[in-house]
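Every protein chain but one is kept in place in this view of the complex.
Order of writing sets the labels: A and B. Residues in every chain begin at 1.
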Amino acid sequence: MSFLAATGLAIGSAWALYGVGTALVLAGALGVVLLRNPVHCALSLVTTIFGIALLFVDQHAYFLAAVQIIVYAGAIVILFLFVIMLLGVDRKEARAPENVRLLVPMALVVGAVAVAELLALARLQYWAAGAKSTTQSLSGPGSDIQKLGQTIFTSYLLPFEMTAALLVIAIVAAVALVRRRSQPPPAPPRKSAGALRHPARAPEAPGAAVRPAATAGAGRSAAAATRSPAAAASTPKTSNETREGRAVS
Amino acid sequence: MSGGTYLVAAGCTINDITGKISGLCTAKGSIHISINYPALVPFFVLGGGALVVLLLSAVLPKRPYRGLWAGLTVAAGVGTVVDGLVQWQQLNGSSVTPVTLGDQLFYDHMGAFFAVLFGVATVAGAAISDGYLEREGLDGPEPYVLMLSCSLGAVLMADAAGFVTLFLGLEILSISLYAMSAYHRWRAASGEAGLKYLILGSLASAIFIYGAALIYGATGSLQYLGVVSFLADNALFQNGVLLGGMVLVIVGLGFKVAAVPFHFWSPDVYQGAPTPFVGYMAAVAKAAGFAGLLRVLMLALPTLESTWRPIIWVLATLSVVFGSILALVQVDLKRMLAYSSISQAGYVLIGLQAGTAQGVRAVAFYLFTYTFMVIGTFAIVGVLQGRGEARNDLSAVRGLASRSPWLAGAMLVLMLGQAGIPLTSGFLGKWVVIEAVLGQGQYELALIGMLGAAVAAFFYLRVALIMFLAPESPGAPAGGAVTLSATGGPGAATAGGGPSDGGPESSEPGDSGWAAGAGRAYSGSDLQAIVTAGLSARDRALALRPPPHTRVRVPAATAAVIAVCVVFTVFAGVSTPVLSWAHAIALPWSA
Partner (left out) sequence: MLAAVAAASYNGDPVFAKGITLGVWIIELVKLVAVFAIIMVGVLFMVMYERKAVAYLGNRWGPNRAGPKGWLQSLADGLKLFFKEALVPEGADRWVYRAAPVIAMVPVMVSFSVIPIGDTVTVAGYTTRLQLADPPWGILVMLMASSISVYGVMLAGWASGSKYPLIGAVRASAQMISYEAALGLTVATVVVLTGSLHTSAIVAAQHGGVLYHWNVFRAYGLPAAIFFVAITAEMTRPPFDLVEAEEELAGGYNMEYSSIGFALFYLAEYAALVTNSAFFVTLFLGGPDGPYWHTIGPLWFVIKVLAVLYVYVWIRATLPRLRYDQLMDLGWKKLIPASLAMLLIVAAGHISWRWGLAALSGSLFAFILLSRAIEVGRTQVEEGAQAELESP
């Protein structure tokens, strides 16, 4: 893109890119927050992503721009939309009124304070002192993707590999949580289990009402149940026993 | 950046000492990066272990052998420990130069030390998980894969030489832990714990990465040593961005170690997550978080010491004070241990606050000994709570001394250890921590630490006392429990009013006395009043509920882990090898 650098067109096009990109980013971000329909929100997010891609182009980071669109617009937001459509949550956004009503002014106040703070700090000269930044394409020969590739496979090789590990682990984690088991679950604990073993104290034991009690003693309790049929209804049982109990009654 | 820089191909030079590549290497075979394989062995062992478990679980039919996955995990953990020890032997103590893979990792004593720690935690965690998962009908390869990957992330955090690597380690660790917390699929509390941990943890990760970005913006480097050298060469007169970044990084890592303003996730997660995983998590997440904090604060930002020390001071104070006080009023055993671990994190922060070699030593020693204590404690809680995690309240341990004296004895030692009673590693840990801050003239902090320990001793000893209460509610003669629960608050208050003052001192000489009296019924109302001091009427009744009438079945592996933890807690408390190890990792800062 060195051909542009010679002319004023370079500056003009850079500003235009920046302007359009920023406008898209901001408009999209506002849309995400303000629109009511989740599908529209997701589309606003796509707008933001395109804006960010434009800003990457403005920084001569072409590969990042392309990847931004391929990965975020092309995969992630599609998955959002997929879930929204599959779950059918579009068109009616449920809001819990009482909590939000308090949160909105709070968020406004905090946001206003943060913006004011940022603006005030930005006015202080050199508040953001630090290393020099680069706003141009990276120096050295080769296109940005070649430089990126070389960096990833040399100095950032370990983080690169670990990112791969991270993704694998995330998959394992997701599978671990959703995988169906062929094994039946253990007997669910009954709330009133404590009542049986100490019938005299049952009404006074407040903990029994809030804490699930032991199922480990199911066998014992079942034996106890034969002794005191009155309490049988509240006896913790294994699932088989429960089924039999229902059949009898 | 001196050394032999040579041209490999057109436009491509490689410095053969630093391995730094400049120019564009497009010619075939022109890129060589030096890889220090010994430094990577823990990653190969843990990651390879995880992959082997995954692969075997995919290709073996159904469930091949019981305990295969746990066995493989233990093997990988043992491998990590052995490798950590080998690294320890081979390394030169004072080197803190990142050596491998584009300077992304440190290969030093601290890394080896933490590798040993995480290896131990993996071994113990896998061993106690086996029995638990079988009891709950949850056994499968996934939790072990997650545990190994979690350890991998932890080692990565401890070895990281830059913010990118640190962040990746943090994420690997966190994602594994989120899933492990939610793993008990038939307990709603477990899913809730996982969800809470996920949401809050993601927020913390975002805060951390934002902080790292700000530090990068201010210094132009993501490597700790790059940050240091930039700050050494350039004086930032207006370092707002840098300070902001530092604070956000502290927040992100403070979340992982559950320091007080960022601790809100911890009680819910500890309460809901599967118990052995909680023990593992308490040890590993905390140690990894502190390893990250140590590296960031002591290596990358030593020039800002005067700024971060007050921040750590506040965090430490809040953690010790709030952790101890809130643990007092918990009736759920796991929740109480959550607050207790918050206050323990406070002690480690006190050591960090010293900012000296002595402080580093204290942090390392404390973390190492705490690993054993916390995993042992949760192992015992795991076997006591019964199937389906039915009983987590304080009274689940009631009468344990008569039901299962050995277990009660082990629990007693671990509780005393965490309380910091002399002749246990907990005492020595608190000692070195306080010594470190005293060395810096921080008398207030030392005082707060000691007061916190006094408060904390109370709730640890409460558990010990409950274990020695009679298992059955006594009948008419003593009448304590019955009266208490029948009449509720007022009766208990009057019964407990007088003798509760005598609580703390009566517990001190009781050290050996209780153990001797195992099995006898201490059911007098005075004792119960001590036990229930500070609790509300409802909680009081809960704390004095009768225990489950079951024999406690301790799986062999769990028993072994508990035994090792107990022995180590005593061993590290009365001898010095662990302390001298901890001393060796602090060498780079002692100059």
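FYI, contacts are C-beta pairs under 8 Å (C-beta built on N, C-alpha and C of every residue); 3 or more make two chains touch, one makes a residue touch a chain.
Note that the structure is predicted; figures quoted are calculated from it, not measured.
Enquirer: Based on the whole complex, identify which of A:A73, A:M162 or A:A176 touches the chain you can't see.
Expert: Answering carefully, the residue with contact to the hidden chain is A:A73.
Enquirer: Of the residues A:A14, A:A27 or A:L43, which one touches the chain left out of the display?
Expert: Among A:A14, A:A27 or A:L43, only A:L43 touches the chain that is not shown.
Enquirer: Please give every residue of subunit B in contact with the chain that is not shown.
Expert: 10, 24, 26-29, 55, 58-62
Enquirer: Considering the whole complex, not just the chains shown, which residues of subunit A touch the missing one?
Expert: Counting over the whole complex, subunit A touches the hidden chain at residues 2-4, 6-7, 9, 37, 39-40, 43, 46, 62-63, 65-67, 69-70, 73-75, 78-79, 81-82, 85-86, 90, 141-146, 180, 182, 184.
Criterion: only the chains that are shown with their structure count from here on.
Enquirer: Between subunit A and subunit B, what's the gap in Å when you average each chain's C-alpha atoms?
Expert: Measuring from centre to centre gives 26 Å for this pair.
Enquirer: So in the complex, the part of subunit A that touches subunit B is made up of which residues?
Expert: Within the complex, subunit A contacts subunit B at residues 121, 124-133, 140-142, 146-147, 150, 153-159, 162-163, 165-166, 169-170, 172-177, 179, 181, 183-189, 194, 197-198, 201, 204-208, 211-217, 220.
Enquirer: Would you mind writing out the residues of subunit B in touch with subunit A in their complex?
Expert: So the residues of subunit B in touch with subunit A come to 11, 20-26, 31, 33, 47, 50, 54, 100-105, 136-137, 140, 142-143, 145-146, 149, 152, 156, 164-165, 168-169, 171-172, 175-176, 178-179, 182-183, 185-186, 194, 217-221, 230, 234, 236-242, 386-388, 390-391, 393, 473, 482, 485-486, 488, 538, 541-542, 545-546, 548-550.
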